[in-house]
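Please read the structure below before turning to the comments.
With one protein chain held back, the other chains of the complex are shown just where they sit.
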Amino acid sequence: MAEAHPVGFQWVMEAKARGAQVIHVDPRFTRTSALANLHVPLRAGTDIAFLGGIVNYILEHGHEFRDYVANYTNAPVIIDERFADTEDLDGLFSGFDPESNEYDPATWTYQDMEVASGAGSREGKLGIAEHHGMLGGRLEHGNPPHTDPSLEHPRCVFQILKRHFRRYTPEMVAKVCGTPPSLLVEVAESLVANSGRERTSAFVYSVGWTQHTVGVQYIRTAAIIQLLLGNIGRPGGGILALRGHATIQGSTDVPTLYNLLPGYLPMPKASDGDLAGYLEEAKLPAGFWGYVDNYLISLLKAWWGDVATQENDFCFDYLPRLTGDHSSYPTMLGMLDGKVKGFFLPGQNPAVGSSNSALHRKAMANLDWLVVRDMAEIESASFWKDAPEIETGELVTERIRTEVFLLPAASHVEKDGSFTNTQRLVQWHHKAVEPPGDCRSELWFYYHLGRIIREKLAGSTDPKDRPVLDLVWDYPTEGEIQEPSAEAVLRECNGVGPDGRAVSGYLDLKADGSTSCGCWIYSGCYADEVNQTARRKPHWEQSWVAPEWAWAWPYNRRILYNRASADPEGKPWSERKRYVWWDEEAGKWTGHDNPDFVATMRPDYDPPEDAQAEKALSGTTPFIMQADGTGWLYVPNGLADGPLPAHYEPHESPFPNLLYGQQANPTRQVFDRPGNRYSPAHGQPGAEAYPYVFTTYRLTEHHTAGGMSRGLPYLAELQPEMFCEVSPELAAERGLEHGGWATIVTARAAIEARVLVTARIRPLEAGGRTVHQIGLPWHWGTNGLSRGDAANDLLGIVLDRNVHIQESKAGACDIRPGRRPRGPELPRMVEDYRRRAERAGAGPDGSDGRAAEPQRGGPGGGKGERA
Amino acid sequence: MSTTTRTFGGGYGDAARPRVGFFTDTSVCIGCKACEVACKEWNLVPPDGPLGFTGNSYDNTMALGADTWRHVAFVEQEVPGAGAGALQPAHPDLAAEAAAAAGLDGPPSAKDGMRWLMSSDVCKHCSSAACLEVCPTGALFRTEFGTVVVQGDVCNGCGYCVPACPFGVIDRREDDGRVFKCTLCYDRLSDGMEPACAHACPTDSIQFGDLDQLRAAADQRLATLHADGVSDARLYLRDEADGIGGAGAFFLLLDEPEVYGLPPDPVSTTRDLPRLWRAAGLAAGALVAGLAVAFAGGRR
Partner (left out) sequence: MSGAPEPPTPGRSGKGQRVADRPGVSMVPPAEFRSYYGRPILKAPIWTDEVPAYYFAGGLAGASASLALGARLTGNHRLASGALTASAAGILASLPLLADDLGRPERFYHMLRVFKPTSPMNLGSWLLTAAGPAAVGAALADRLGILPRLGRAAEVVAGVLGPGLATYTGVLVADTAVPVWHEAGDQLPVVFAAGAAASAGAAATLLTPAADAGPARRLAVGGALADLAAVEVMRRRLGDLGTPYERPPARRFANLARGFMTAGALAVGLGGRRRTGAAAGAALILAGAACQRFAVHKAGIISAADPAYVVGPQRARLAARDGSRHQPATGA
């Protein structure tokens, strides 16, 4: 965190100064470790085992926060008897289909609680998992039909959880992660010591956790710990996802994601039929997803205004429909295959930043046209003349027919707009200077692009032009460059009522077409016709929660699910940690924050049979976005790879899975094809060719793919060259000289880097084997003042099926002293490595295909492997 | 003689301002280098080329100089037992039990005995500033804030200040011919703003303010750290009795100064100037005596 979020880290330092224990779990000793109370090293890609060890420690010693767990989580819920756990199936859950490598979650459900129409199943087939926490079926008096408050029933979630993690002992963790058992115990004990009624602990993670084929389940394991310890919905608790680019959170809320509409509404898929059919699946009987119709119809009204009417389904048919996985990597493969002919690249640099960047460069070289909007001539705009493939002869400038349009972008200081941070805080920023020359904002570009297209289409009778022509496209523009008003867009997101005034929140939205709202969760950010996100009242002029600093969604709520900060009777768990509570006299919820509960709903509220949406939830269930109002220790639906986290090895791991026969995540998305070959994982012939683990990461001194840092002299001089971090032991083993050069080789590529031999990287002992890990910052590319090879050339494309994130945090490689070959020699060397691996394998056709099939551990991946 | 520069604000009369400075608490430095960059941005300091990888941990700018007025040092140390016992278990008995069950191996943190010291260095704005005292042109002067600043329009690049500085701070920019160093953001101070580096520092490792208040804060911090068992912590250049009469920019260090590239016991060279002149006087006298002898021997 100190490395990549230095400004945010000041608050960690302040907490530390006030006595907080700071624990840093990272394969490397970083600037964060330097300031932490304790650094816990582990083998990259093994956090589920580590966190699972903590879960097991908590459960084995009965350290869970009983009152919280029994009342606020789904621990008591009894699960369908058809459910089989990884303990029963040696690493698989019930419902796995080896043909498609996908799960049918039908057997994961609550006993007698029908979930056929839940999110997971409809998406499993499309390989998309959204609809967070959505779940069909009816509750009885706010509870699933079968529960055991004593948490003793063998099929209740609590017992399943216990069994599931029982083998995650400190010794096992040590074998898998290479982390000394004592460290695990020390961490678990510290978490327990700092949780409960009087204290809370928080988890902070970022892409060290997400960029794995099991990334989503990493976070799930942390969620289980936090729910068991009662650290959700309470001050000082939570799980904080440190985000990436400024307002990357905002671009998830009002998404740039292909499978979501604003506010996490699912994007309709081809088979959805009409509006009714869509709502049928999306609308839930209980919780705030019970108003999906209000949200969606208001969205349609915001987009198509008066044209959207009851009669025409509010233009529901104007929405695009999903036909498959259109996420970033498959789209790039589509370019390679000539299926995708044109591409917009506004603010991304895949030629450096995306896994297997070489393949991205080749893909872009296969387009008809490419529009790059950036502040610098990044590698993704100049590949046609200076891609490394041109030196190796794999690409020839004259033969690249891609027409590249490089358009100068305005930076964030040159335009108005909002940043949404990890805490859902939407903060407005004002333009500081006019954009220079032809630089323009995204808003300007897309607004005027749309305007011109609409002018060109004007008068068209072709029905396929209607959605564009009928769009409400009337944003006011300002100044000589005709900049559209960003505040007008924010107001559209907030929503407008029948009276034409900004609504005060999503509870005002209607499904009858009388209201419009561009993003229901943001509804309220422009309440009273005031840009609430621009508020900047200093903290010393308001309460410590600072509700008048900017605006947080939903409803300016600073802590989500804050009902959990009070006990079932509505009293604070402790004076120290009081946050919101039930005020019997006033007959409503009150406190430091805006209760995310219906303010007048009594703690002992018992929903009647016919109750709908939030009124169908009982007075004691804080997790109001969940269909059953509880925190999910066990996820009956919505995840592609199982209701509980299980440790799987990374796709290319040189290590066996000591916990299950199943070596890697069975549902991971693999793309085994020329240009994206995989190295053999453990247990597959030839794995020895790539014996070392490497991970990639950031440096404070640079930003991502470097477009914003490698060209700036003041930053370039701070980290002027691509380097690799290795331990003294590995340096000795491979003859690497400090300050010299090394060449790192994978099944895809070989890159060179200066060698930084440092004790901050230490070999770990795991399962009787020494783990050497190599650290690679991934900021470098061919342009700018500071140039170097791109670490992403090394990585293959393999994805977490839930969110299609690449596994860029754990790979297998070899390293050798000296610089890499030049020209055609380079691909030849990489090829030789792969041949050697294959020859070590089952003869000439012991192809990488093997590695690709997510088969049950692969040959030797079976039980026999477990030491 | 150096006393002339010890009376701060001397000669400024009513314009004299309380002496300001820096307390750099390296125990909270995260090595983000924001200070280095902010300084260059604000003061339009040229890049510190040529670009190159040093291998000295994460330090690639290497030292203070004409083109680096703030410099962040990185020192990697293997310290067995560093951070040991950092965390207190909730259930010592259970922990012990679990540990036993796990057949445990010594104090965990000892296995990870690593320290990574980071420290942001800067001109010390010495109380007796050798650079200023030896400057033949008066280009280096003491501002109304008690800071030491070069007047670019006066400096003739004689270079005398360069070897005079006991910290190797000030240096000549070759393509320019004049010397440069931290001005303690004289322009910002004059406008009532805090220096750019302190402003950019996310963790308040760089604290700017009135010197006496900073010294109080530093003593406080030192006491806290010692109480927390950080016995290595020490203040550097805080003491007015030291060889430079105390610094305007002083530090809290976690190891000996030389580990960070700082002199352990700096002394302002001009403190010895009277002695040096006396020696010169004697030498000159000897020369005259020698001549007398030479002539006493007659013409041939």
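Each chain gets a letter, A and B, in the order it is written, and its residues are counted from 1.
In the analysis below, a contact is a pair of C-beta atoms (placed from the backbone, for glycine too) under 8 Å apart; a residue touches a chain by one contact, two chains touch by 3 or more.
The structure presented is a predicted model; accordingly, all values stated were derived computationally and were not measured.
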Of B:P166, B:P195 or B:G248, the one touching the omitted chain in the full complex: B:P166
Option from A:G244, A:P547 or A:G740 whose C-beta touches the chain left out: A:G740
Those residues of chain B which, in the complete complex, touch the missing chain: 1-2, 4, 52-57, 62-63, 65-66, 73, 75-78, 130, 133-139, 154-160, 162-172, 174, 176-179, 218-219, 222, 234-239, 241-242, 253, 255-266, 269-270, 272-273, 275-277, 279-280, 282-288, 290-295, 297-300
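One rule holds in what follows: only the chains that are shown with their structure count from here on.
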Inter-centroid spacing, chain B versus chain A (mean Cα positions, whole Å): 44
Parts of chain A lying in touch with chain B, wherever the complex brings them together: 2, 6-7, 9-10, 13, 21, 23, 29, 31-35, 37-41, 57, 61, 63, 169-171, 174, 180-183, 185-187, 189-190, 192-194, 699-701, 713-721, 723, 738-739, 754-756, 758-760, 762, 785-786
Touch list for chain B against partner chain A, complex: 28, 30-34, 36-37, 40-41, 47-49, 51-55, 57-58, 60-61, 76, 78, 83, 86-91, 94-95, 98-99, 101-109, 111-112, 114-118, 202-204
